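Only a single protein chain was left out; the remaining protein chains are all shown in position.
Chains here go by letter, A and B, matching the order in which they are written, and residues are numbered from 1 within each.
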Amino acid sequence: MLLVVEQFLNGLQFGLLLFLLAAGLTLVFGIMDLVNLAHGSLYMMGAYFAATFAAWTGSFVLGALMALGATLVLGIVLEVTALRHLYGRDHLDHVLATFGLILFFNEAVRLIWGPAGLALPLPAWLTVPVPILPGIHYPAYRLAIIVVALLVALLLYLGVMRTRIGMLIRAGASNREMIGALGINIKLLYTLVFGLGAALAGLAGLMQAPILTVQIGMGENILILAFVIIVIGGIGSIRGAFLAAIFVGMIDTLGRAFLPNLLRQVLSGAAASTAAPALSSMLIYLLMAIVLVVRPEGLFPANRR
Amino acid sequence: MAEPLLRVEKLVRRFGGIIATDNVSLDVASGELHAIIGPNGAGKTTLISQLTGHLAPHSGSVSLAGRDITDLPAYRRCALGLARSFQITSLLLDFTAADNVALAAQAHAGTSFRFFANARKEKGLRDAAHAALDRVGLLHRADVVVSRLSHGERRELELAVALASKPKLLLLDEPMAGLGVTESQRMVKLLQELRKEVSIVLVEHDMPAVFALADRITVLVYGRVIASGDPAAIRANEDVKRAYLGDQHVVTHHG
Partner (left out) sequence: MKSLSVSKAVTALMLAGLVLLPLYSQLSGNIFILTLFTRIIILALAAASLNLIMGFGGMMSFGHAAYLGIGGYAVGMLAQEGIGSGFIQFPVALAASAIYALVIGALSLRTRGVYFIMITLAFAQMAYYVASGLARYGGDDGLTIYNRSDFSGLINLGNRVQFYYLCLACLFGVIFLIWRIVNSRFGLVVQGLRSNEQRMQAIGFPAKRYQLVCFVISGTMCGLAGALLANNTDFVSPAVMYWTRSGDLMVMVILGGMGTLFGPVMGAVVFLLLEELLSQITEYWALIMGPLLLLIVLFGRGGIMGVLGRAGRG
C-alpha cells in the first residue's frame, strides 16, 4: 500500500515535469510551427544554471530563481540569433539546425563545467518526509515539485485561455495572418513565446536536478519522452499535453516499479528478470503505438478550424 | 432507360451544424455532359469530393455503373473508371508533363510494384502519355517540368492526366477557373471534343460555357438541388431565377 501510494505520487511528479517540457515544445510548435530539438538542451541548461547559482549564492531557492531567469534570457537570445531565421522553412531544416544546436550545447557544457556531472544538494527543510496520509510519508521536495508544477500548469492554462496575450497566442496558432493584420508585433510575440517555452524547460530541468545528477545529455532522453507525449496528446494542444504527460509519467514509473513483480508471477524468475527491464522501458512506446493505431491524430487534438 | 452511369442518392454531408450537402440525388446517363452549377458556397466542391471519395458522406449512396462505391477509397474509384480534375490545379510540380500523364496511365496498366525496369522507357506508358497530351494539344510541351508550364497549360494537362486513366466518367471541378478569354475558348472546344468519348460531370462558374456544353444541368443552392433539367428548362425555371436574383452577375458573367 505504502509503495503503491509512493510510486503513484512519483508517477504524478514525473508526469508533471514532463508536462512542463512538453508544454513549451507544443506551444512553440503550435504557434511558430517550429520543431525545436534543442528544447532538451534548455532543460539541461536550467539544471546546470541552478547547480551553479545555488553553489554561488548558497541558497537553493535563490539559485533556482536565477536559473529560471537565465534560461529565459538564453531562450530569447537563441531565438533572436538563430531560430528566428528558421520560421517558415522546412521542418527538416528545423530538425537539422536544432540538432546542430544540441551538439553545440553539449560541447559548450563540457567545456565550461567539465565532463563529470554536478550535484545540486537540497536544503535541509526540503529533505524531510512529510506525512500525507496516516502512516505514509513522502519526501517534501517531491511534493514541492508537484505543487509548483501544478501551479505553473494552472497559470499556463489561465494565461492562454483568459488573458489578452493568451488570446493572441491562440489566434497565432490558428491564423498567422490575422495577428499580423491586427497590427501586433508578431516578432516580439514569437520571441516571448519562445522565451516562455525555454523558461518552462529550464524549470523542469532545475527541479529535476536534485533528484538526478546534472549531466551532459540529460535533456535528450527526456525530450524524446516529450515527443511521445505530444504524439499521444495531439500536436499543439496544451490540454492534450497535460493529460498525456500525466499518463506517460504514471505508466513509466508504475511500469518500472511493478512490472518485474507482475512478470515473475507469469514467467519463470530468470526469464522475468531478463525481460522486465527491456519490457518496462518499452511500455510507453507500446502505448504510443496503440494510440497511433486507434487515433493517429492523438487523443486530444487541438481544435481544428 | 438503361442503368445510369452515375447515380447519387440522398447524399448528406454536414460540417458541424452546417449541411453542405442536403439530400442530393442526381443521375448521369452514359454519354451525357451533366453540369452542376450554383452560387458560391452552394456545396459543389463538397459534392464532387464525395463523388471521388476524398470526403465521406454522412448518409446516402453513390453508385457507378450499378456498383455501390459509397465506401470505396479514392484510388479504388479511380480504378473503376472515375477520374477527376482539381479546382485548384494539383499536379506533380517537379515532374515533366509527360511523367504526370504516364503515371496516370501506369495506375491503370498492371501493377506498379515493379522495381527494376526503367518505367520511362516503357513504350506502352509513354505512348499513352503522348496520346493524351496530343489530345489536349500539349504534345510539344511533353518534356517540360510542370512548374514551368503556364496556368492554362496546367489546366489542359489536368485534363490529359484525367484522360490517361481511360475513365468512364470525368469529374471536372471548374476547369475554366482563372483562364483568360482565349484559353477559355480553347477549353470549351476541347470539352466539345472530349464529350464525344467520355461522360462528364462539369462543375463550372462560367455560365456561357455551361449552357453551351451541357446536356443537362443540376442547380445546387445551399447544398440542395433546386432544379434539374436541360439548359432551356433551367433557363426558364423560376426557382433558379430567384436563387440567382441576388447574385445576378454569376448567371451572366463570372469574372
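Going forward, contacts are C-beta pairs under 8 Å (C-beta built on N, C-alpha and C of every residue); 3 or more make two chains touch, one makes a residue touch a chain.
It should be emphasised that the depicted structure is a prediction, and the values quoted were computed from it without experimental measurement.
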- Query: Looking at A:Leu9, A:Leu74, A:Ala97 or A:Ile145, which makes contact with the chain not pictured?
  - Reply: A:Ala97
- Considering the complete complex, of A:Ala144, A:Ile211, A:Ile235 or A:Leu254, the missing chain is touched by A:Ile235
- Residue touching the undisplayed chain, where the options are B:Ser59, B:Ser90 or B:Ser150: B:Ser90
- Query: On chain B, what residues meet the omitted chain?
  - Reply: 52, 54, 73-75, 78-79, 83-84, 86, 90-95, 99, 102-104, 106-108, 111-120, 122, 161, 165
- Since one chain isn't shown, list which residues of chain A touch it in the complete complex. 29, 35, 82, 85-86, 91-93, 95-97, 99-108, 110-111, 220-221, 224, 227-228, 230-231, 235, 274, 277-279, 281-282, 285, 288-289, 292-293, 296-297
